[in-house]
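A single protein chain has been omitted; all remaining protein chains appear in their positions.
Letters are used for the chains, namely A, B and C, taken in the order the chains are written, and counting of residues starts over at 1 for each.
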Amino acid sequence: MSMATASIPTVERENYLNKHYGVGSWLFTTDHKRIALLYLLSITFFFFIGGFFALLIRLELLTPAGDLVQADSYNKLFTMHGMVMVFFFLIPSIPAVLGNFLVPLMIGAKDLAFPKINLLSWYLYIIGGVMMLHCMLTGGVDTGWTFYVPFSTAFSNTKVVEAGLAIFVAGFSSILTGLNFVVTIHRLRAPGMSWSRLPLFIWAHYATSIIQLLGTPVIAITLVLVAAERALHLGIFDPKLGGDPLLFQHLFWFYSHPAVYIMILPSMGIISEIIACFSRKRIFGYSFVAFSSIAIAVFGFLVWAHHMFVAGISVYAALVFSLLSYLVAVPSAVKVFNWTATMYKGSIYYDAPMLYAFGFLGLFTVGGLTGLFLAALGIDVHVTDTYFVIAHFHYIMVGGAVMGYLGGMHFWWPKISGRLYPEGWAKLAALIVFIGFNLTFFPQFILGYIGMPRRYYQYPPEFQVLNVLSTAGATILGVGYLLPMVYFLWSMRYGKPAPDNPWNAAGLEWKTASPPPTFNFDEEPVVTWEAYNYDELNRFPVKEETPVAR
Amino acid sequence: MPDSQLTAAHNPALLHHFAEPQQQRDAASLGTWVFLGTEIMFFGGLFCTYLVYRRGYFGDWGAASKTLDVTLGATNTAVLICSSLTVVLAVWAAQTGRRRLLIGNLLATLVLGTAFLGIKGIEYKEKFEKHHVPGASFQFNNVRIPGHPDQYANPSHAEIFFALYFVMTGLHALHMIVGIGIFIWLTVMAWKGRFTPEYNTPVEMGGLYWHFVDIIWIYLFPLLYLIDRHP
Amino acid sequence: MFDNFPLWPQRASTMAGNVDALYIFLLMVSGLMTLLISVCVVFFAAKFRHRPGVQAEPIEGSTPLELTWSIIPMGVFLVIFSWGAVVFFQERTPPRDATEVYVVAKQWMWKLEHAEGQREINELHVPVGRDVKMIMTSQDAIHSFYVPAFRIKQDVLPGRYTVAWFRATKPGTYHLFCAEYCGTQHSGMIGSVVVMEPAQYEVWMSGGSTGPLSASGEKVFAELGCATCHRPDGQGRGPNLQGLFGKTVQLEDGRTVTADENYIRESILDPGAKVLKGFKPVMPTFQGIVSEEQLNALVAYVKSLSSTRPGNAMAAGSTSPPAKASAQRSQVQ
Partner (left out) sequence: MSAHPSSSLKLYFGIWITLLACTGLTVWAASLDLGRFNAAVALTIATFKAILVALFFMHLKGASEKLSKLVVVASLFFLLILLALSMSDYATRTWT
């Protein structure tokens, strides 16, 4: 305890954290940085709920027999795991936490364009989250996160409507966040901050916002139709009354495929920042990386039916969607090549954020390449709805999105909290996450190809060895995720005070105090330099006491 | 920037994070347009559903559409068009500083909007009486398909039509109700004299929203009321 | 050694080799790419690690390089796409003379009925070396017919037929999974496909059949009184069904459709939807009156009326094309 008093600096500058105190100053704040922290708390909560479900799923799958939980409980577990992780963790994670915190800072604005709407979107998220929790605690839902009709409308006895409404409400939170970002990026850039000077993190968030704005309304209305169909039996999705269940799948995937890019694009933005900073170089092919984000967002809307190749859609349509799916792979590949090329002739530091970026590169590459398997019609028939798909999208969403998220949290933690985290522990955590992740999900590729269907709570015994490996990996992965939470919390009290620019990084967010003052900058910044001007920064080497652990 | 602080001091409506009123106005305008863009996609899911089933069940839908009252539908279209005129006049009045004209047009818009909902209510009531509301008591037996006098419409397919009719017009009506709420607020603000030729963004943005809801109806009217109408 | 730890699925159909070949190609392509990127990352990270006094070299980028690494992958992707499409077409095009099995999926079992009349639950017996086509529908939610050893999967939808086919190459017993989540006992909806030598299969076939499916269809056809209107002489109020199946027919509203399984099915359940040219929509619906099994039998019966295959009830010679039938019909009016 005496340590604590010692570690707090005697004179603290006024910043967004200490300007006001009290619950009210948080719950009614319109400061984007405080709202980001509100989001951080709430999505972390949901992450661990979703993670707990994942743990139970993996434990059940340790043995071929269905022994730990009942079949219907298992179905609820994977449904709630998917819904919580997708709608309450992955989609808001980077945009609502790091995006919220950094978008105004990076473009030199005092706040987002609509601060009250920003707060409203957090409240919508919380209302949706509370509805989801209520739904879980009073029986849960068992349709899978995909809500496929007619099972969800006519056969499930669980709380489908309530879960749907929870996601509907959370969807509007996502729409409003996207709206705020688009307007802010267009209207509130500091003088001199032209589009070609925007950090790639901003480009990525701009692309993400496009998807949030144009995709989310479609799933919202689709969930309304599902709720109405379930309550009133309208016939819209009921084949007995002439409805077509595949129409639901079209509408659902029209959002839910691009939604994958809501999760991965911001992460790509983070990786661009980290790789540039720790290679001490401007990102290779800046404009290609920037436009590939936009290309991914747009092409992402053209490929949804590749989730439906065996669903009974037309063979010709399948052909079109398969071809378009390969189109969206090109900008992703371009990004990976550019990041790799950025490291060429760099001056590379191995700090924790960079380790996460290395991890991202490896895992995203595997995730992306296995996407080629799934987009190939002939192979998709065999591997769709098996563990191959599970492995593929976890490589993208966990290996890609979560690695980026954690990398970003480490990179900007000194800015957010004004404290340094323990570098050694951070490196260890990055290593544990990487190993645990691969052990969990790599065996699932093999499981999928040898034919284990997804959403099975009992399975033929020949699948056991691979499942045991996967469960073992999940345990390691769980530890890897708990560690950062522990040392981040620890650092808030005991961490060394962070300098304003601990990494000697480019970008406006590093030019203000750590943590930043309420209105972000003491005087309005004027930008006179290009993005990633590391060659200039390198001429002024970091002072010895500033870096985290170098 | 001393400039912006100066402006801020002069203009109580300028929020702290904007440098100048023009920037704030542009942000509001872009925000509204982007919001309307999401609304297009929101109704877009319904239009997609509509397209799929209208293509599949054209005859049954023609029969179902024919039971709608085209006079009431057309009247409502006219009512909304008139309200769009009063809205644009209100915006003009606000921009030119004519307070009484502004209030008058806002009130006229409210009256027209309420009239629209009233007429819609009459139509809904009729649907209930005729058992054309999807659900357990839905009935659509022995209705002939237009152009095929010996063929009866399939009640299930007609039910899908009415389901979409209620979802689409219902969501539209919900937007109207929200619009009326916005316009009541605008009227109160106008009454208090908040809007000046320099500051009238809320009137303009409310107007954009109202016109958008009008455009949705401009499509709903032919799509729902005018399928296969000819004798 | 790998009994409990297989790394590759069994290969028991003609399709399996094609899928595996493409899979192996993709494994090589993506292995190469992963290797390329990880070698670059590791090499750069080691070679260009921060050293005091050595500064990063500012490099802007290179448009030729960007174009290269956009266009080359695009080319590779197009190869994968085309190859995948070719395999897909094979998977989706059942041979014309395949043996037919009608499948009804329900929560949570597979009901299978051979055209020859054998009924099975959660087990499908087939001979080696014969094309088998499954005509599948669901009674409730969406299911999916998945046999990993054959590399085939097809969702089974309520309200219509979907089709899958295979030609088994190796005797044995293989898993039949439901691959689309369908409710509580989804993971219990496991059956097996038993592939037998033709001789054994003949022995199996000879036991327990109640006669061909088309015969039970004929019985249902008679019981429901279909024959009063669908008369073989073309004089009934409904179209003559002889030789109808598989033909492209003109509809009353000018459209044309192919009279396939889904068309027959729809015409029984929703007769007004696609009325043949020259006929009046007078047929009542049989929605809710016939079960899925009876429906399958009826479809099999209508099919048998146009089959040219030996062993089936009717020969092609005795049928009249639908166009002629409708012409006769209009003469009567």
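Heads up, the rule we're going with is that a residue touches a chain if its C-beta (ideal position, glycine included) is under 8 Å from a C-beta of that chain, and two chains touch if they have at least 3 such contacts.
In this text the structure is predicted, and so the values were computed from the model without any measurement.
A.B. asks: Using the touch definition from the top, which of B:13, B:111 or B:218 touches the missing chain?
C.D. replies: Checking each option in B:13, B:111 or B:218, the one touching the absent chain turns out to be B:218.
A.B. asks: Which candidate, B:92, B:124, B:152 or B:199, sits in contact with the chain we can't see?
C.D. replies: B:92
A.B. asks: Going by the contact rule already stated, which one of B:20, B:123 or B:228 would touch the omitted chain in the full complex?
C.D. replies: B:228
A.B. asks: Given the full complex, what residues of chain A touch the hidden partner chain?
C.D. replies: 186, 210, 214, 218, 246-247, 250, 254, 301-302, 304-305, 313-317, 320-321
A.B. asks: Can you name the residues of chain B that touch the chain not displayed here?
C.D. replies: Here the touching residues of chain B are 26, 29-30, 33-34, 36-38, 40-41, 44-45, 47-48, 51-52, 55-56, 70, 74, 77-78, 81-82, 84-85, 87-89, 92, 95-96, 207-208, 211-212, 214-215, 218-219, 221-223, 226-231.
Criterion: only the chains that are shown with their structure count from here on.
A.B. asks: What topology does the chain contact graph adopt: line, ring, star, complete, or other?
C.D. replies: complete
A.B. asks: Counting C-beta pairs in contact, which comes out ahead: A-C or B-C?
C.D. replies: Comparing B-C with A-C, the pair joined by more C-beta contacts is A-C.
A.B. asks: Cα centroid separation between chain A and chain C, in whole Å?
C.D. replies: 37
A.B. asks: Taking the mean of the CA coordinates per chain, how far is chain B from chain C in Å?
C.D. replies: 45
A.B. asks: Two-or-more-chain contact residues of chain B, please, as numbers and ranges.
C.D. replies: Residue numbers touching two or more other chains: 154.
A.B. asks: Pull out every residue in chain C that's touching 2 or more other chains.
C.D. replies: In chain C, 270 touch at least two other chains.
A.B. asks: So in the complex, the part of chain C that touches chain A is made up of which residues?
C.D. replies: 3-9, 18-19, 22-23, 26, 29-30, 33-34, 37-38, 40-41, 44-45, 48-51, 54-62, 65-66, 69-70, 73-74, 77-78, 80-81, 83-92, 107, 140-142, 144, 146, 148-149, 151-155, 157-160, 162, 175, 177-188, 190, 270, 287
A.B. asks: Mind pulling up the chain A residues that touch chain B in the complex?
C.D. replies: Touching chain B from chain A are residues 109-115, 175, 179, 182-184, 186-188, 213-218, 220-222, 224-225, 228, 232-236, 240-244, 247, 250-251, 254, 519, 524.
A.B. asks: What part of chain B is in contact with chain A in the complex they form?
C.D. replies: 1, 15-19, 23, 26-27, 30-31, 34-35, 37-39, 41-46, 48-49, 52-53, 56-57, 134-136, 154, 156-157, 159-160, 163-164, 167, 171
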